[in-house]
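Only a single protein chain was left out; the remaining protein chains are all shown in position.
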Amino acid sequence: MTFSRGLSLGLSWLWLALFSILPLSIVLAIALARPADTVPPFSFGFDPGNLAAAASDPLYRAALWLSLRTAAITTVGCLLIGYPMALAIALMPERCRATLLLAMMLPFWTGFLMRINAWIGMLRDDGWINGALVLLGFAPARLLYTGAALWIGMIYTYLPFMVLPVYARLAKLDPLLLEAAADLGASPLRAFLRVTLPLSVPGIAAGVALVFIPATGEFVIPDLLGGPGARLIGRVLWEEFFNNRDWPMAASLAMLLLASMVLLPLAAWRILVRRGFAV
Amino acid sequence: MTFSRGLSLGLSWLWLALFSILPLSIVLAIALARPADTVPPFSFGFDPGNLAAAASDPLYRAALWLSLRTAAITTVGCLLIGYPMALAIALMPERCRATLLLAMMLPFWTGFLMRINAWIGMLRDDGWINGALVLLGFAPARLLYTGAALWIGMIYTYLPFMVLPVYARLAKLDPLLLEAAADLGASPLRAFLRVTLPLSVPGIAAGVALVFIPATGEFVIPDLLGGPGARLIGRVLWEEFFNNRDWPMAASLAMLLLASMVLLPLAAWRILVRRGFAV
Amino acid sequence: MDLTVHRGELFVLLGGSGSGKTTLLRAIGGFVRPDAGAIVLNGADLGRMPPHRRPVNTVFQSGALFPHLSVAANIAFGPRQRGMKRTAVAARVEELLALVRLEGFGGRRPSELSGGQQQRVALARGLAAEPSLLLLDEPLAALDRGLRADTAAELVALQKRLGTTFILVTHDQNEALTMADRIGVMRAGRMAQVGTPREVFETPANRFVAEFMGVTNLWKGTVGGDGMTMDVPLLSAAIRLAAPTAAGPAAVGVRAERIRIGAVSGGNQLRGVPERSVYSGETVTHAIRLGQNGIVFVTEPAHGAAHLDGEVTLSFPPSACLVFPR
Partner (left out) sequence: MDLTVHRGELFVLLGGSGSGKTTLLRAIGGFVRPDAGAIVLNGADLGRMPPHRRPVNTVFQSGALFPHLSVAANIAFGPRQRGMKRTAVAARVEELLALVRLEGFGGRRPSELSGGQQQRVALARGLAAEPSLLLLDEPLAALDRGLRADTAAELVALQKRLGTTFILVTHDQNEALTMADRIGVMRAGRMAQVGTPREVFETPANRFVAEFMGVTNLWKGTVGGDGMTMDVPLLSAAIRLAAPTAAGPAAVGVRAERIRIGAVSGGNQLRGVPERSVYSGETVTHAIRLGQNGIVFVTEPAHGAAHLDGEVTLSFPPSACLVFPR
């Protein structure tokens, strides 16, 4: 035990150092560097100007704000759709849960592109929905490249990350607690509100983190469904990096993104804990 | 209980129908349709020619084969790196596991693009690795847009999907079983091979499914790191859909992809079970 | 199965695992639906009533306390669901905390309490809504042996003071005998016997109950034509019975503590060779071999018990013989 434990401890620290601390340090170093016409396109130094510019430029701020807003909407949407799904699976008999989980998750993991395209096909100006609207005598509506289209795509994509942790938590819930609640006079709805829901908060928290963090940095879906107006921070970063070749600025934006992604949920969590919702 | 259970059962079937069976049926219908110069670009019918072409065309077959091979390599790589990680986290004291899990996973979920770009920066012909090679007097090597670069990017991206289910399984493992193995004279290594490893097979199976299935359809990473030679099936699908506007062919390819993704792991699982590795 | 539990009674369902005692309790609580038959409480059929509408509360074996709620909130759960007002609930919680001697523990989480304290909170929670009937599923099983006897005595005293009807499930014969007003011994989903502790212990209705109640000497035999003697082949002996019994195959049971070592006039007498003795503090139990395969267990007080050597005579009065049909 002691040997293998020491080995694993060493391995995990090595891992953290190699893949978490090292790249973060490099990105931070680039963020503090000066852009240059060299390869790679910067010279090391200590120039907080890029970070300051990233944090203050209204364009970047708008992109960051839009990203956080989109991520928040995605997270809430995933929670509203994913929680009932997770609960439904957790209430099934144990032997069919794994199959059901796979069956429900499969559509989200397979043919991602195909389904995004199906959405495009449905939502575009000459798509099926507008076709149906015209047939019914209405004026066609602009659906694609709107906020709603973006949200649908995002929620659709990130749903599994909400369902899995919530399900894992609900599956661990002692069914005897629900029996006890019923025994004490709680209707199924009240038992859910007073027992199931508060006890699933850690799963919800994990799901929120797993959806919110990657959703903030998402750059493929906004491009496909959100159109040119959806200048999310992931997209801006991409442009700075590839089109403008301003690595220090891209790195600064990445640091800013990371900071807001880590700090925001932490603050939210603090508030939740202070209100006594956590277990 | 009965009411909420009925509700959840209904909800989950509705869900399955709406998001899994319906889209699949649509895609199958399109696959059996004829391409046309209309909007949308096909006319319904029953034409198995597209499916037959998708299954027999050597170009498509090569793309499918390359996709499956890349996904397999990615899966094995994720298993070899992810299993020790999951084990390391599971061996930690319980209170720091969640934090450690988040700390280890965070780099994989944040700034995906940034890190892919970091890899590009390191691997490109005028990148850091080749810079170091030249400084040391070696000839620069072609690194980017090779199989290795693609594999690195894929493993890096899909690792969390392997670590999480394996960790979940290992965390459930009764530590008393390892004590019993030690008590009966098994060294830590033997206890691992004869107790921990066989008992974690279900977690490994879940991880393999979660990595292999989406890896087969991946289309962003091959494009960024694998170069034009990496004509994976996801890319081919994209081209048929957007560039050639041949929806029936794209749908046929999607069906083919889905079939091979579902059937292959099933066959592998059967073999595993038959050999008695499963629990 | 037909069972009537009286108002204000402490009724104990006693049985081994798989005897159906917990299933019966869950049927009363409303967690399983009986295939047939009715469950009537104070004249009202509970048959199709969901658990949350039944005026019945349960104390679960594991306690099943809500881990995210304080002790006070756990106890307040029932009254709150039944629509009691906040201030009344607070008073009721204080009253119950006092009842189970946990004053001042209201603010703690269940995980901060010991097993015995948790069990007492579960009891208080079950009593909080003043149920017509309280069901207790092995309430002492999770407790340390030392704590168990005291808690049992407290539970009985509490039940007598409140006058609430209790149905308690246990697999522990001793617990049932010391606590119950009446006992129902269950076996394979049926009632093997219902009666007071004395009735069940002293006149078990059948071999199963006798064995469950610790009758260690049980022999097969044949009652003679006179109905007053029984031939036991295993012991190569005829045993005199106290009351006339139908002739034919039967079984006879004699408690180990009703058998004396040494000849006592007017009783059945057997001769055998001591094989081994097991000391258990208050008593010593000897295994005495009779003939080839017969073993008779004899229990005597350990204090003053003689060391046995060589052949001994065993005596027991006909009144100690319990006869069961085979």
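Note that the chains are named A, B and C in the order they appear, and that numbering of residues resets to 1 at the start of each chain.
Throughout what follows, a residue touches a chain if its C-beta (ideal position, glycine included) is under 8 Å from a C-beta of that chain, and two chains touch if they have at least 3 such contacts.
All figures in this text were calculated on a predicted structure; none of them were measured in a lab.
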_Residue in contact with the excluded chain [from C:Thr4, C:Ser17 or C:Ser265]_ = C:Ser17
*Give the residue, chosen from C:Arg182, C:Arg258 or C:His286, that touches the chain omitted from the document.*
C:Arg258
_Among C:Leu65, C:Leu177, C:Val209 or C:Leu270, residue touching the chain not depicted_ = C:Leu177
*Who touches the missing chain here, B:Ala29, B:Val76 or B:Leu199?*
B:Leu199
*Touching the left-out chain: which of B:Ser25, B:Ser187 or B:Asn244?*
B:Ser187
*Extract the touching residues of chain C with respect to the undisplayed chain.*
16-17, 144-146, 153, 171-174, 177-178, 197-198, 201, 212-214, 255, 257-258, 278-282, 301-303
_For chain B, which positions touch the chain that isn't shown here?_
174, 176-177, 179-188, 190-191, 194-195, 198-199, 279
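Please note the rule applied: only the chains that are shown with their structure count from here on.
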*Averaged-CA centre spacing for the pair chain B and chain A, given as whole angstrom*: 19
*Round to the nearest whole Å and give the separation of the Cα centres of chain B and chain C.*
58
*Between chain A and chain C, what's the gap in Å when you average each chain's C-alpha atoms?*
57
*Which chain B residues sit where two or more other chains touch them?*
none
*Would you pick out the residues of chain C that each touch at least 2 other chains?*
50
